[in-house]
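For reference, the structure discussed in these notes is given below.
For this view, one protein chain was removed and the others were kept in their places.
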Amino acid sequence: MTSQFVPRDSGYHKKVTNSFQEQAVMKTVNASIVSVVPGETILEFPFQPSLTQQNGFIHAGIVSTVLDSACGYAAFSLMSEGAAVLSIEFKVNLLSPAKGDKFKAIGRVKKAGRNITVTEGELFSYTDGKEKLVATMTATMMAVY
Amino acid sequence: MTSQFVPRDSGYHKKVTNSFQEQAVMKTVNASIVSVVPGETILEFPFQPSLTQQNGFIHAGIVSTVLDSACGYAAFSLMSEGAAVLSIEFKVNLLSPAKGDKFKAIGRVKKAGRNITVTEGELFSYTDGKEKLVATMTATMMAVY
Amino acid sequence: MTSQFVPRDSGYHKKVTNSFQEQAVMKTVNASIVSVVPGETILEFPFQPSLTQQNGFIHAGIVSTVLDSACGYAAFSLMSEGAAVLSIEFKVNLLSPAKGDKFKAIGRVKKAGRNITVTEGELFSYTDGKEKLVATMTATMMAVY
Partner (left out) sequence: MTSQFVPRDSGYHKKVTNSFQEQAVMKTVNASIVSVVPGETILEFPFQPSLTQQNGFIHAGIVSTVLDSACGYAAFSLMSEGAAVLSIEFKVNLLSPAKGDKFKAIGRVKKAGRNITVTEGELFSYTDGKEKLVATMTATMMAVY
């Protein structure tokens, strides 16, 4: 895959996958990395009854969990070596019920700065292979040196 | 406890606790209800290593999960009998790392309407009994008839 | 221009332009319509010293004013005849200082529903013809019948 961004840290792929493996909550939601390119991270996770709200859909907060990680790692992939990434704030819009067999979260950098990086995320559901947009996120990430 | 709101549904307490028990994700995060009054719901949950991000803090998405439920039930407590509650969108600001022994999420109604209810949430951490504000949420909830 | 959306109201263009002309604040900021297609509205306005903040850039609230109108009219273009449009909430991220000769705001529908429509906006600056992304908006619009 190609990317419009040039990473400042050539070890961007390794640092993202290492950090992802240290997020215990990613195991709890059973998420895995689909791809990491400079400025974009894609994660996926299957439906799990243990993550549902009262109607049997994935809870909006779990949707946010995977979107936040996807957006955070998209930002992290462009940060300098030695910087850590921190979510300052995010906003989520819930467009459709989070039901389906599996879910994919795409996080992308909209504007990368030395301190502040703005990212956008989309979460899709897959039901019998049919894709549907479930939620969008805008998240502000900070580099901590 | 007293409340500035008069519930339209006298069964507000029962419907909130019933719905809460149907949210499987609340068991996964080990959350429990502290109180439900008209227009306000308080939830709490203990620290769990399975919910952490790469630094060992509770993941921002899990913080959002409990805040969203607290805000949603605050809104739900004021809705008419037969209405269901749906999160349209929320915004979370992360003020301090989510570390501590336990966490408390307070959801409150800011403006209740027939269709749209705006809520605000605060999540506090407790470390050796010391309280700290970790995150705030503004969430828009919709009544579905 | 083509659009992925089919308008429910064939008079969508006229109702948007009529409503735009009734927004007195659009005259104050000297905004004009560039285009209206189903699900998308583009507005533009020139730099004006009367709209600036302390550094001589266009104030973030004025950026929001034009973005909100662009997003609102994008949503309105897809609404049924007789419905009015109302902004419920929006979030703005400010990516670059709003300086330049003129500015263009694009509002687009992300998800159109009968009651709730989610929109996204982008505001660009133009300095000697050079385009730069200044701000993004996510706005939730409601149809009032």
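First chain written, first letter: the chains are A, B and C, and each begins at residue 1.
Quick note on the criterion: a contact is a pair of C-beta atoms (placed from the backbone, for glycine too) under 8 Å apart; a residue touches a chain by one contact, two chains touch by 3 or more.
Because the structure is a prediction, the values reported are computed rather than measured.
A.B. asks: Can you work out which residue in C:41, C:64, C:77 or C:125 touches the chain that's missing from view?
C.D. replies: In the full complex, the listed residue that touches the missing chain is C:64.
A.B. asks: Based on the whole complex, identify which of B:15, B:59 or B:91 touches the chain you can't see.
C.D. replies: Residue touching the chain left out of view: B:91.
A.B. asks: Who touches the missing chain here, B:30, B:115 or B:136?
C.D. replies: Final answer for the missing-chain contact: B:136.
A.B. asks: In the whole complex, what residues of chain B lie against the chain that is missing from view?
C.D. replies: 91, 93, 95-96, 110-111, 118, 120, 133, 136, 138, 140
A.B. asks: Go through chain C and note every residue touching the omitted chain.
C.D. replies: Chain C touches the chain not shown through residues 19-20, 22-25, 27-28, 49-55, 59-62, 64-69, 84, 86-94.
A.B. asks: By the contact criterion defined above, which parts of chain A meet the unshown chain? Give residue numbers in ascending order.
C.D. replies: Touch with the absent chain occurs at residues 88-89, 91, 115-116, 118, 140, 142.
In this text, only the chains that are shown with their structure count from here on.
A.B. asks: By CA centroids, point me to the most central chain in this structure.
C.D. replies: A
A.B. asks: Counting only Cα atoms for the centres, state how far chain B is from chain C in Å.
C.D. replies: Each chain's C-alpha centroid was found; their separation is 33 Å.
A.B. asks: Between chain A and chain C, what's the gap in Å when you average each chain's C-alpha atoms?
C.D. replies: Whole-Å distance between the two chain centres: 28.
A.B. asks: Return the residues of chain C touching two or more other chains; collapse runs of consecutive numbers into ranges.
C.D. replies: 91, 118, 140 - these are the residues of chain C that touch more than one other chain.
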